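One protein chain omitted, others in place.
Chain IDs A, B and C follow the sequence of writing; residue 1 opens each chain.
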Amino acid sequence: MTEAGRPLDAETLRARAAAVRVVGFDVDGVCTDGRLFYGPSGEALHAFHAQDGLGIARARSHLLLVAVTGRKSKNVEARLSELKVPHILQGIFDKAAAFQEVLDANGFGWDQAAFIGDDVNDVPCLQRAALGFTVPNAVLDVFPHAHAVTRKSGGHGALRELLETVLKAQGHWTSDR
Amino acid sequence: MTEAGRPLDAETLRARAAAVRVVGFDVDGVCTDGRLFYGPSGEALHAFHAQDGLGIARARSHLLLVAVTGRKSKNVEARLSELKVPHILQGIFDKAAAFQEVLDANGFGWDQAAFIGDDVNDVPCLQRAALGFTVPNAVLDVFPHAHAVTRKSGGHGALRELLETVLKAQGHWTSDR
Amino acid sequence: MTEAGRPLDAETLRARAAAVRVVGFDVDGVCTDGRLFYGPSGEALHAFHAQDGLGIARARSHLLLVAVTGRKSKNVEARLSELKVPHILQGIFDKAAAFQEVLDANGFGWDQAAFIGDDVNDVPCLQRAALGFTVPNAVLDVFPHAHAVTRKSGGHGALRELLETVLKAQGHWTSDR
Partner (left out) sequence: MTEAGRPLDAETLRARAAAVRVVGFDVDGVCTDGRLFYGPSGEALHAFHAQDGLGIARARSHLLLVAVTGRKSKNVEARLSELKVPHILQGIFDKAAAFQEVLDANGFGWDQAAFIGDDVNDVPCLQRAALGFTVPNAVLDVFPHAHAVTRKSGGHGALRELLETVLKAQGHWTSDR
């Protein structure tokens, strides 16, 4: 079963998206297709996507963006800091606790949060967020906890879809320039 | 909806292709699949495609080629200058204005222009060009503005298809050598 | 025919998985999609997957993990030693003999072993192991010898599926954190 286990009707999804102030996202498998390019000295490259970049550039003046990832990578730091993502939480074992700290520090609640992830350590965030998205390339056990599955796979514009959904519901998106 | 929103019948498409003198193209998502390979110091690699290279090599003596991209990358400069693309416009916010400058400077109009792009910032060019192509991997909001969608995805020979369409309509293509 | 040639009913598969103590795996085509990235000085990169990494991290306290590959690569050493895989057997011509040495040295038999591979040199291990898995991207001649084919391709989480199957059968897997 690779469909969302907790689908929302279009009206509810739109209402929740309109209330979102914070978007949390996993990195490997969401901003990338999960692949880790290794050379002889270890990790060498991450493959991000241009469509996500455009989405992040448009979203950052309207939404608080929070990357939350279990691994630690300088490649991730390089890409996300270039895109001016304000919170880049790496090496996180308990993602829900780390994400909630950011929510608390900024006076937001889970009902104002969206989250997108592809693996079992993202499930607690998906369960708590007002909008929990996953990707077609997620592990099977994630789908039951998602409100929606992006059309595109991780690393090919999946994060962009979540950002567009939120920004469109808030009237902050234009599609002709 | 991932079909062209403004399809042309075969005869009209061919007639328009026969009149094309300038081909403008986006880079990320068109000449590549949109992926941006990052290392610890930032952007490291772009993945172009050999079939596009052969198409560009054959097109450049018949058509004015213009790359128009919102980002700035030395990788793009390296590949496109090797292929002798005469106009490589990088870091462009308003693509239609930048492309029109090239048209004006060379005495061409939009009715002599084809354009291919994958994201919303390509839409103004797609709306104005005589031939506006997009790719299967485009964001959804681009399809309504396209006359045609390439068979192959960006980075896998999509630009080549547009170039072949134009060169075939003009009798400048051979398929057996 | 890209289906498993020796399918097991769910009960048998689960019973065999419950008895597994050792998981052997090929690298190229299983931990990666088989691609070898070469630069001017030779092999440069291998593309591993984050979902396999999480699976290995959870499996290593319950199972003996053994990588068995015909090639030799420092990239493989870098990734698998980072993941603390205890046996990384590279440059192996006779994989079944090499894997059996590890089994013998640790007091295990083939009835306690699972193996996953994608090419003909993996067939002897697939024939002997209690659980023999292959991947959708295997060469055709491998499928007849497999008990199961992973849903995901090599390099995109295939090894993770085998590890999950075994750990779930043993009650060592949690899907909500």
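Basically, a residue touches a chain if its C-beta (ideal position, glycine included) is under 8 Å from a C-beta of that chain, and two chains touch if they have at least 3 such contacts.
Keep in mind that this is a model prediction, so the values were computed, not measured.
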item	value
Touched by the hidden chain, restricted to displayed chains	B, C
Touch criterion as defined above, residue of B:17, B:45, B:59 or B:148 at the omitted chain	B:45
Where the unshown chain meets chain C, residue by residue	28-29, 33-42, 44-45, 70-71, 94, 118-121, 123-124, 127, 137, 139-141, 145
On chain B, residues whose C-beta touches the chain left out of the figure	37, 44-51, 53-54, 74-75, 77-79, 82, 151-152, 155-157, 160, 164, 174-177
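By our rule, only the chains that are shown with their structure count from here on.
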item	value
Arrangement of touching chains [line / ring / star / complete / other]	line
Interface residue identity across copies chain A, chain B - same or different by half	different
Innermost chain, taking as reference the mean of every protein Cα atom displayed	A
Inter-centroid spacing, chain B versus chain A (mean Cα positions, whole Å)	30
Computed distance of Cα centres, chain C from chain B, in Å	42
Chain B, residues touching no fewer than two other chains	none
